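Missing here is one protein chain; the remaining ones are kept as they sit in the complex.
And now, chain A:
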Amino acid sequence: MKELFPRKQVMGFVFSLVLTAAALLVYFLDMSFAVGMTVLLVTAFIQAGLQFIVFMHAGETEDKGLIFTNIYYGLIIALVTVFGTLLAMVWGYV
């Protein structure tokens, strides 16, 4: 019976609900922009990781090297795009 119960998945589900609730607090509680943004970013990244690993089974197959390379590659590009845009559109004016 124990093997049949998808413990990891249920835990993951609960945890992802908790993360969602934490993110929602930013809307309901009155926090400063910096704190709110930090909460949103941190919960978003943990949430994404959770989805990949627990629900999309990244890391469970033998081609996990490929999958993680792809994820990191995407992450690098996303960060470069976001920060590059901020640099060129907002910060880069003297």
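Keep in mind that, in the parts below, a contact is a pair of C-beta atoms (placed from the backbone, for glycine too) under 8 Å apart; a residue touches a chain by one contact, two chains touch by 3 or more; residues count from 1.
The rule we apply is simple: contacts and distances are computed from a predicted model.
Peer 1: Determine which name in "L-lactate dehydrogenase complex protein LldE", "Quinol oxidase subunit 1", "Amino acid ABC transporter permease" or "Polysulfide reductase, NrfD" the UniProt entry assigns to the undisplayed chain of the complex.
Peer 2: The UniProt record for the chain left out of view names it "Quinol oxidase subunit 1".
Peer 1: Out of A:6, A:49 or A:74, which touches the unshown chain?
Peer 2: Only one listed residue reaches the unshown chain, and that is A:74.
Peer 1: Using the document's definition of touch, tell me which of A:9, A:38, A:51 or A:85 contacts the absent chain.
Peer 2: A:85
Peer 1: Touching residues of chain A against the unshown chain: what are they?
Peer 2: For chain A, the residues touching the absent chain are 63, 66, 73-74, 76-77, 80-81, 84-85, 87-89, 91-94.
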